[in-house]
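The structure is given below, and queries will be raised subsequently.
Removed: one protein chain of the complex. Kept in place: all other protein chains.
Chain naming follows the written order as A, B and C, and within any one chain the residues start at number 1.
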Amino acid sequence: MPYLVHSEDDRAAMLAAIGVPSMDDLLVDIPQSLRIESLDLPAGLSEFETMSQITALAARNRVFPDRLTFRGGGVYRRFIPAAVAAVTSKPEFYTAYTPYQPEASQGTLQAIYEFQTLIAELTGLDVANASLYDGATAVAEAAMMAHVQTGRDEVVVSGYLHPEYMEVLRAFSDGRGIKVRKGTQPNAKTAAVIFQQPDFLGLLVDPRALTDAAHAAGALAIACVDPISLAILAPPGEYGADIAVGEGQQLGLSPSYGGPHVGFISCRRELVRRLPGRLVGIAHDAQGRRGFVLALAAREQHIRREKATSNICTNHSLCALAASVYMTYMGPDGLRQVADVSFIRAHALADRLSRLPGWELAFPERHFVNEFPMRVPKAPAVLRKLARKGILGGLDVHRWFRELTGVVTFTCTEVNDARAIDELVAVLES
Amino acid sequence: MPYLVHSEDDRAAMLAAIGVPSMDDLLVDIPQSLRIESLDLPAGLSEFETMSQITALAARNRVFPDRLTFRGGGVYRRFIPAAVAAVTSKPEFYTAYTPYQPEASQGTLQAIYEFQTLIAELTGLDVANASLYDGATAVAEAAMMAHVQTGRDEVVVSGYLHPEYMEVLRAFSDGRGIKVRKGTQPNAKTAAVIFQQPDFLGLLVDPRALTDAAHAAGALAIACVDPISLAILAPPGEYGADIAVGEGQQLGLSPSYGGPHVGFISCRRELVRRLPGRLVGIAHDAQGRRGFVLALAAREQHIRREKATSNICTNHSLCALAASVYMTYMGPDGLRQVADVSFIRAHALADRLSRLPGWELAFPERHFVNEFPMRVPKAPAVLRKLARKGILGGLDVHRWFRELTGVVTFTCTEVNDARAIDELVAVLES
Amino acid sequence: MTELLSFEKSRKGAHPPRLPDAEMAGPEPAQALPPEQLRLTPPGLPQLSEPEIMRHYSRLASMNYSISKQFYPLGSCTMKYNPVVNEAAAALPGFAGLHPYQDEDTVQGALELMWRLEQALCAVVGVDRVTLQPAAGAHGEWTALRMINAFHHSRGDARTEVLVPDSAHGTNPASAALNGFHVVEVKSGRDGRMSLADLESKLSPRVAALMLTNPNTLGLFERQILDIAEMVHATGAMLYYDGANLNAFMGICRPGDMGFDAVHMNLHKTFTTPHGGGGPGAGPVGVKSELVPFLPTPTVERTNGHLRLDFKRPKSIGRVRSFYGNFGMLVRAYTYIVAMGGDGLKQASHDAVLGANYLQNQVKGDLEMPHEGPCMHEFVASAHNLAHDGVKALDIAKALLDRDFYAPTVYFPLVVPEAIMVEPTETESKATLDAFATAIKEIVAQAKTDPQSLHDAPKNLPIGRLDEVAAARRINTYLQGQSEDPVLRWKSPEK
Partner (left out) sequence: MTELLSFEKSRKGAHPPRLPDAEMAGPEPAQALPPEQLRLTPPGLPQLSEPEIMRHYSRLASMNYSISKQFYPLGSCTMKYNPVVNEAAAALPGFAGLHPYQDEDTVQGALELMWRLEQALCAVVGVDRVTLQPAAGAHGEWTALRMINAFHHSRGDARTEVLVPDSAHGTNPASAALNGFHVVEVKSGRDGRMSLADLESKLSPRVAALMLTNPNTLGLFERQILDIAEMVHATGAMLYYDGANLNAFMGICRPGDMGFDAVHMNLHKTFTTPHGGGGPGAGPVGVKSELVPFLPTPTVERTNGHLRLDFKRPKSIGRVRSFYGNFGMLVRAYTYIVAMGGDGLKQASHDAVLGANYLQNQVKGDLEMPHEGPCMHEFVASAHNLAHDGVKALDIAKALLDRDFYAPTVYFPLVVPEAIMVEPTETESKATLDAFATAIKEIVAQAKTDPQSLHDAPKNLPIGRLDEVAAARRINTYLQGQSEDPVLRWKSPEK
């Protein structure tokens, strides 16, 4: 079988050394009544046949070219430098475990420390953790932090938070007996005000007002942010948010049908002890050399067990590494360039789409960055037509929001070149 | 620009340290009359735009699926284990230079030593070198060895040697003033008898008879062999050949429009000093630990200059590494399995093709392994028809051999599954 | 060897990447947005050229131990060979390029793969349905407990306690607590198995579930699992299986048959998806029929060849994460299962148990073995016998690092003093196990002759043993606002 190592002689020699005649003598503790003869699965295949099968499955999917993808809704096509895969495909990174032995894991630990710093810099907050599963669970974990910190049992969600993030927040909150309320008015029961900037539709909210309102009520302000937009937009730290969370997929990760991506979370210094998950800090050896270790483990499940800040153990380290490579490759100038290009193209597209008969911006008075909601006549038919032409059109959000009939969000990034946008418009005009 | 490292400040600091005001002061030795303002090339592009351009070029090629490729002629589709790319894509291997500093190159050196052993085992000869450019130059280098060894100025080529190998042999021979004669009868002027087994058409020759004839005339016998066929066929060492050469593409290398592939060469102990190129041997350090070094450098250009056995310097090390991984992955059982499956399928296909109206084996009395020549009515039209159906049919060899009108060689390997063969035959019957 | 931080190498204007231009007219952010929305100062990302970045990460990589290069006997973590072909499979554009909100008819292959993987996992653990959504084991535990909670509520039976063995992994009590359950610990008996007497005393109508891993974290099979299941079910509670140790008996027996109602699996352990230095993993949860209605949405349904996502599940606990799970990891795990097949998985578990018993046998003369008899896929030894030499499990761990082995899990499970938990897995050769046993012998000998040398280990690594106590102290001062040291993130000296 493909990934086994022993020859029959090896097995015999090992059994002999143990001093038992057969495998069965090692399985004595398993009641006979539980034994099964074999698994109800096909026999194994050669690598060649395996890959033929897998490739056949992949071939049953339709991949829309990056440049003709205008659908976002939390997952975006962006230029991913070859450097990212070149780093994450290094076996020394991807086949290592969580760095429990720091001396033999400095590569991973330093990379995470750099990731924490990059996220802290991007969000303008003091400390970020090593990663969370995704943007949705990041929002939920942040809510838990606020709940513990304030001792209050309600969180207020303002505006169009990603509907799936909302569902996950509800699931986590149920577990902890926390009430999730939609609205903008926090009160004395409110642990946190949660808002997304830009929101699920791509629209900008007023983060300062929301943050102030939260603080006025003695609640925390939790901002769910788009990491690339932060090259343009005021970072949470600047408007006083206590916790920033978000989804890092845009930072060098492929769509991959929704995962694995990476959630990030950062907060003010005062809240660090409430942070979920891994945190890497600096330590020194006897010679005074700087090294990196897992820090503040007393927050975590393996030490605190039921009193831990979270149950998370395995997180999304390799995705965080990809994001680090991406952010380091871009640097401040590159990230700004990517954000600006996306901004300019999205606004140019919005302008052209608005001129289509019957089409209009759903919220003309609102600002956006590179994703925006259009009111589209016969939206489903339009999207089907685009698909036939090989274009993945915008996202029909009516599926989640009854009030938004015919509203479709379009997104533009540096991968949607001028010709791609012309093609899109041409099909819509035809 | 993408791959440069200095900031403007860095450059200024370096110039200052050198003590010159500008770059021009470092280029003083270049006559002004030779200076050009700029290169007549487009300005550079971003990685994203570069890859779009390259991908567009790749898209202008038509790739036939492995399983529907029945064309060989020196380059074959075979199953390549993922392990091969996983090893050759390690930067420690592919970005290292020729191992001039052995202590910092043990990885490459040991891998080459293993390659030399694998080739020696496969061909049944004493010693193999680190690699040559390809099968064609390997044949030529072997001829040069024989020329120097025997002091004779003619080589005899028997049977259907790969026509491109023949051309290269002629070019090399011209340079050394060696005559290349087609035939089977060596004489007192003959330095070597060269034959390919199986030959270019896939047919088996009688290597023993040819070897004996060579030796009887005091000439060397040079066998150009298919490495995978050696799991089935008698190896050169067994029938007394002095030098074995061949093309290693089948050992884990993609077709890649003809290169880079890898030539191999092995010989009897008595001829080792005549070997071209790199050779790795064992050495020990002061503590008696075993290590590996470049050996017998006195044969080579950097020491012997015009007296060197060859001018080769950079060879095809990484391709040899790929071949090593492939052969190690397969082992004796795997290689045999691959060879047997190819053999059985090729014979089954030959049988079915022979039943097509007007089709017949070109040399019914000759044996073959997994490539064989068919006489095909309206060959060009047939091949065009197959191409239209997405099948890369056999190779029309008339292009090289006037006497072989309508002769098409077909090849089968483990990648041409039963369904693929049915498809081929179905199209031919339709 | 040490490596500066990317931030420390940063230089203003060091070759930034070339990137596409807008190619069209449109407003700049500064023009189009109200000033208060704009960022005032650019984020402090490092400025480095591509060659420097690649060199940086290549050097960092070489400072890691990993399963690709070292034996990684990390108990409870199942560090087995990660097949390289799995990476090729997950990277196929037909998978990696899919947007999660594409229409169903454009992702039939992806849905088919998820459906087949669900079927395969059902077969391996003996359950009726599996959700692929959870991102890791802990996430799976939490998801399962949500379902169990919902199940009890659906019957108007609000239960408040979850039982967890004292040998359990930390994520078990943590996942229970995050579901609002009160955690009650069940003691292990002298034989390293759960004490049925203690279980009896803790069981009550308040108990929603017992969380158990089998073989338990001592590597011992809970012989009385059927009695345990009966006792638990008798009180109306449910039995939860922590699948971290599934590698012990694939094709030999099934948690479902043991009476477990819910099961999580770590695809990044048993099914060879790489650990990535701490994830991503995948923690699918399998359930018996009575829990099926509560599975997270969406589920993947297959009706005569056509696949669809089912969002209409009234009793569902909802979503536990965005989209459909760590799809890339699911592709890897499925690829592994196809290649191994039923026969391969069974042989894998046999070899895992064989290897653990062989290695236990090779070192039992050197370390204390707190428990009798054969182990399953892993065993827990104790360095207690070296206490009088002043040598601790941690010293042995570090000394192993110096000998080019990763260290076993130490100080877990908590029920064994100076625990050294060793899981060799089926993908380590006899030669490697022998070399490891030899290393243990040498180290134990050294403990007698020169214990100090063990306290000083590791010596052969990029860095020596790190002073975590001092580190914690600095972090505390920082958190208390009494210092600005860059302890948890780098800070530019200028700032």
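Note that a contact is a pair of C-beta atoms (placed from the backbone, for glycine too) under 8 Å apart; a residue touches a chain by one contact, two chains touch by 3 or more.
Note that the coordinates shown come from a computational prediction; the quantities given were computed from them, not determined experimentally.
Q: Touched by the hidden chain, which of the shown chains?
A: A, B, C
Q: Taking the entire complex into account, which one of B:V155, B:A214 or B:M327 touches the absent chain?
A: The missing chain is touched by B:M327.
Q: Using the touch definition from the top, which of B:G44, B:G183 or B:P377 touches the missing chain?
A: Spelled out, the listed residue whose C-beta touches the missing chain is B:G44.
Q: Contact with the hidden chain only, please: which subunit C residues?
A: Within subunit C, the residues that touch the unshown chain are 1, 9, 14, 18, 49-52, 54-55, 58-59, 62, 68-69, 81, 83-84, 339, 404, 427-429, 431.
Q: Provide the residue numbers of subunit A that touch the chain removed from this figure.
A: On the side of subunit A, residues 1-10, 44-49, 81-83, 85-86, 91 touch the unshown chain.
Methods note: only the chains that are shown with their structure count from here on.
Q: Taking each chain's centre as the mean position of its Cα atoms, how many Å separate subunit B from subunit C?
A: Going by mean C-alpha positions, subunit B sits 45 Å from subunit C.
Q: At what distance in angstrom does the C-alpha mean of subunit B lie from that of subunit A?
A: That pair's centroid distance is 46 Å.
Q: Quick check on subunit B: which residues sit in contact with 2+ other chains?
A: Expected reply: 46-48, 81-82, 86, 91.
Q: What are the residue numbers in subunit C that touch two or more other chains?
A: In subunit C, the residues touching two or more other chains are 17, 19-20, 47, 50, 58, 83, 85, 87-88.
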